[in-house]
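What follows is a single structure, and I will ask about it in a moment.
Only one protein chain is missing from this complex, and each of the others stays in its spot.
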Amino acid sequence: MRRTLVAGLAVAALALTACTTDTPSEQAPGGDGAEQEQTADGEWFVRANYEHQLAQRDMKPEGPADQPWLQAIEPKMADTTQFKQDGKTLCFSNASVSNPWRVTGWITMQQQVNVLKQSGDIGEFRVSDAADDDNQQISDIQAFVDAGDCNAIIISPSTTATLTPAVEAACASGVPVIVFDRGVNTDCMATFIHPIGGYAYGADAAEFLVDKLEPGSKVLALRILPGVDVLEHRWAAAQEIFGASDLELLGDEFTGGDGAQIKDIVTQYLQRGDVDGIWMDAGDGAVAAVEAFEDAGKDYPVMAGEDELSFMRKWKDTGMTAIAPVYSNFQWRTPILAAVQIWKGEQVPEEWVLPQSPITDKDRDDYLERNADMPSLHYAKFGGEDLPGFPEAWKDR
Amino acid sequence: MTATTTRPRLSRRLGSTELVYAALLGVLAIGAVLVAVRGGNLFGTANLVDMLTRSSLLGFVALGQTFVILCGSLDLSVGYVMALCSLIGATTMAGDPAKVPLGIAAVLVVAAGIGLLNGLIVSVLKVNPFIATLGMGLVIKGYLDTTYKGPAGEVPSSFQQFGYSRIGFLPVSTAVMLVAVVLGILYLRRTRTGYHMFAVGGSAEVARLSGIRTGRVVVMAHVLCAVAAGVAGLLVAARFGTGSALVYSSGYDLDSIAAVVLGGTLLMGGRGGIAGTLGGVLILAVLDTVFNILQVDPFFKDVLRGVVIIAAVAIYARRQIDRKASRPRFGNGPPPEPAPDPPVPVGQGADR
Amino acid sequence: MTATATRTAGARAVAGRLFGGGSATVFALLALVFVAILFLNPSFFEPPSLMAFAKKAAPLVILAVGQYLVIVCGELDLSVGSLVGAQVVIAAALIDGEESRTVPVLLVMLAFGVLVGLVNGLVVTVLKVHSLIATLGMMLVLYGAIRLWTGGAPTGALSDGFRQVGREGIDMPVLRQLPWALPVAVVVVVAGVALMRKPFGRTLITTGDNERAAAFAGVRVWRVRTVAFVLSSVLATLAGVLIGGYAGVTAQVGEGLEFTAITAVVLGGVVLGGGRGTVLAAMAGALTVEALFTLFNQLSLPSTVRPTVQGVIIIAAVAWAARERRRPFLPPQS
Partner (left out) sequence: MAVAPLTDTVLRMHGIEKSFLGVRVLHGVDLDLRAGEVHALMGENGAGKSTLMKVLAGVYQADAGSIELDGRPVAFAHPLEAQQAGVSTVFQEFNLLPERTIAENVFLGREPRRRGMVDADRMNADTAALLDGLGLDSLTPDRRVRTLSVAGQQIVEIVKALSYDARIISMDEPTAALADEEVELLYRLVGTLRDRGVAILYVSHRLKEIFDLADRVTVLKDGALVDTVAIGEITSDELVRKMVGRPITSFFPDKLGGTTAGDVRLRIAGGGNDQLDGIDLEVRAGEITALAGLQGSGRTEIAHALFGVARFTRGVVELDGRPVRLRSAREAVRAGLALVTEDRKAEGLALNQSVAANARLVLDAVLGGRGTKRIPGILSSLELSSRGGDQEVRFLSGGNQQKVVLAKWLATDPAVMVLDEPTRGIDVGAKQKVYTLMRELSAWGVAILMISSELQEVIGMADRVVVLRDGRIAGELPAGSDEESVMALATGQETA
């Protein structure tokens, strides 16, 4: 036992010696947090951003209409010649593949990489997965930076604010950094790729309910979990719109995206009275909500789900009044293409805002047909139909 | 008569802590070979830094968890304490370097308070620690979900150095963790309360009869555990630059228990130590790094971790059985077949 | 005075036999929660609402019975949550919407459940790994393996036949519909009660109390415990069938259920560490947990506050049930 103690002391002593002999390495200073998107007390609603996103929905994106993943809204092109290089090692720090939306996107991304590998644009594609653990992802990013042989680092942050220092450190290493999906509170990266955003998503859904429901109708909001910015923005927008409407909000419940919980909660609300509309911040488990109405023998509600196929199929089968807001899944292709563009020194938008429009009953059947072979937890606007792996890669997961 | 016979010294020399470090060396060796086959070097600076960084956060949590497990208790609320403390630290500091000490103090006080509550619920109300700390975790979760709608607060860049800078290949956070580990070892080996933790975990009744205030010891262990989780929360804040409630879903509660047990500490308490826990944490960190370098599928990682944890603990258990077995008097004849179902379980059934 | 004392003592003995040890608390709590719900929303007690409650509560009751069997023999099963998830995903992937595959796939699931329980049990009994660690490992393995197999998100679809048990019921007057889940849960509980009265159940609880004495009496301790783990896994499989049937496939199915089930059992006064408690008490614990969720809903308690209230109630209830043990030790008197 004494020996372990001595060993422990030795380690400590070693650390101290190292401290005196080794110059502490220069570190990137942490973020100054000047661009915090939300205020410190956790308020999620920023009116300017909200209005901007709502406006962006109606703007015409620039770029090829048949390749929405290359389109951009209001692009402000940035020069990337400083990053021009021959290196071909692409590193990707993924937050996780812990939900079907991310799984779908991840497959699309891999297929896109395969294409570019064959064309010789990408050499090695290195991935680390943080399993939704922010600290793990910070380590993952640090590992890429320390390894020193990444020619570009793509980051899909697991939480916005928390990854900021790590992303800044990555930027400081001189490697082009591409962030997509959720953002970070810095603009040091070469480009930040995302669809219009959470406000637009939440507004699409809420506006549809306001539009289709009689004044005084009752709406239930189902949410996955608190504290995630992209989801909180959706809810903030919905609250804004419902607040200005004549709809009665029965409540908002966290479900963890678990079908059994969703069904239970909706069933309980139905026991206590009618529910005319369902607003969801993400479509996971939407079918369970619909089934709750079926099993209770009630009329279908007006519903905002997501472009997840199980919901869209249910929507078609039942003929209910619904909308599928979209958080463009095809965005998973864009960072790969952007990396290659940056290596070539081509200009890319500083902030690459991808189009994001909901699926309505007009184009629903079209999307269902295109994705006819796809599994039920697949996302309709995945944007990989032109990739060589289609459809097997998405079908046989 | 057997009182005066001495057992072979070898079995005592190879304690479980040594075994843990032997396992760590084994994992390092296998990892190094696998990485080398892929043309890498596991002991390159980048990889070393990566391993050490990964060990720091879990290191703090597992360090604290060791105290409670040694006492025969358990803390499932550490993840929530971490999350809460990261938020309290970050919001108190609010980006002002002058408020760093205040933030640290606030965290330590809150964490100690939660530990105190845990300890009192376990020792005074006699609620099974599994349920007590699970319940406490829920209480904190509710508070977090209600109060913080997302990441909040801001950590000044000076404090972020705790999470990001390093001395040579040794990250500051890991260095602090190692210092904490040394202090923890000293605490267990050189203070009365430390001694008494082994006693309470070994047999609460014996400890009580020896005049040890078992309740206080358990409370102290829970306070230390919560404080360690609080420091982990500070590290989280330093690394995130802000406080985040979502840390609680990252599974540090069960991971820390796994690390402690992997470090050779008996889950029922009374035997083990922090040196072993550090070994357990390092094993998990090395596995993570190696899996990352080898680009192991994230889901396969979970499978491998599960298998490694079970296998390691099975090996410890096997040794425990061997050590308890009586010394053979007659060596001749065929060796006793390893019974597939030793009908009489080894160990003390009485304390269950 | 003496007569009153005797009568009280007699009544207490009867109650003690009925509810056993710390289990009285859970029945009181259950009654309290139901009264509160009744007060807030009398319509909850209309038959259709009750049936909906039964449908929702059935899986947890079944899981609690399984967990009870493991806890009462001195162990713990943390793998049930991910097993439920794994079974639903397996069902969806293998059935893939084909009605004809329902029965064969159910058999595959049963076999898989038995296999998982067998591995859990043998790792605990033969390799001597503490069950908390063994089943934690199994939880990780199942979580990872099932996603590795399906590429991260569930694929395929359940057939209508598969979903029948968890979702549908027998149409009848008054109740409107008797959900299949209710008789299934009742059968499980009755079978559980019956099992605990059988020699196997008695040896199970004795093993939890004193495994050495059990072993010396000819109990095959390893076998008894392994069977308990197998039963727990099989019941988790059944719960999976109900949950999958109730709500279909989602990626998060089963998450955290192990803790809910353990909480339910402990709330029922079953002592972690084994040797004490009854199946009925475990069932009451599960119903209490579900009733609490319902009560929160009726109270329109904000979603975020619920865990706090839940945590406080659990700690308080278990502390209340444990107050017996805080009294000074009473010496044996005969």
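For reference, chains read A, B and C in written order, and residue numbers begin at 1 within each chain.
In this text, contacts are C-beta pairs under 8 Å (C-beta built on N, C-alpha and C of every residue); 3 or more make two chains touch, one makes a residue touch a chain.
What you are looking at is a predicted structure, and each value in this text was computed from that prediction instead of being measured.
Undergrad: So which shown chains sit in contact with the chain we cannot see?
TA: Computed over the complete complex, the missing chain touches B, C.
Undergrad: Looking at the whole complex, which of B:L74, B:A152 or B:A207 touches the chain that is not displayed?
TA: With B:L74, B:A152 or B:A207 as choices, the missing chain is touched by B:A207.
Undergrad: Looking beyond the chains shown, say which of C:T206, C:T237, C:T288 or C:T308 touches the absent one.
TA: C:T206
Undergrad: Among C:V65, C:L140, C:A185 or C:A215, which one is in touch with the chain left out?
TA: C:A215
Undergrad: At which residues does chain C meet the chain that is not included here?
TA: 17, 198-200, 202-203, 205-206, 209-210, 212-220, 275-276, 330-334
Undergrad: On chain B, where is the contact patch with the chain that was removed from view?
TA: With respect to the unshown chain, the touching residues of chain B are 1-4, 6-7, 12, 189-192, 194-196, 198-199, 202-203, 205-207, 209-212, 270-271, 324, 326, 328-331, 333-337, 339, 341, 343-344, 348-350.
Methods note: only the chains that are shown with their structure count from here on.
Undergrad: Can you check how far apart chain A and chain C are, centre to centre, with Cα atoms defining each centre and the answer in Å?
TA: Chain A and chain C have C-alpha centres separated by 36 Å.
Undergrad: Between chain A and chain B, tell me the centre distance in angstrom, where each centre is the average of that chain's C-alpha atoms.
TA: That pair's centroid distance is 33 Å.
Undergrad: Provide the C-alpha centroid distance between chain B and chain C, rounded to the nearest whole angstrom.
TA: Going by mean C-alpha positions, chain B sits 29 Å from chain C.
Undergrad: Do you know which chain B residues sit against two or more other chains?
TA: Touching at least two other chains: 145, 301-302.
Undergrad: What residues in chain A touch two or more of the other chains?
TA: 97, 226, 254
Undergrad: If we count contacts the way the header does, which residues on chain A are in touch with chain C in the complex?
TA: Chain A reaches chain C through residues 97-100, 102-104, 106-107, 223, 226, 251-254, 256-260, 262-265, 267-269, 271-272, 284-285, 287-288, 291, 295-297, 310, 375-377, 397.
Undergrad: Okay, in this complex, where on chain B does chain A touch?
TA: Residues in contact with chain A: 15, 17, 45-47, 49-50, 53-54, 57, 91, 94-95, 145, 147-157, 160-161, 163-168, 170, 175, 178-179, 181-182, 185-186, 189, 236, 239-242, 244-247, 249-251, 273, 275, 278, 288-289, 292, 295, 298, 301-302.
Undergrad: Using the touch definition up top, name the residues of chain C that touch chain B in the complex.
TA: 74, 123, 125-130, 132-134, 136-141, 143-145, 147-148, 152, 208, 210-213, 215-216, 220-223, 259, 262-263, 266, 271-275, 302-312, 314-315, 318-319, 322-323, 325-326
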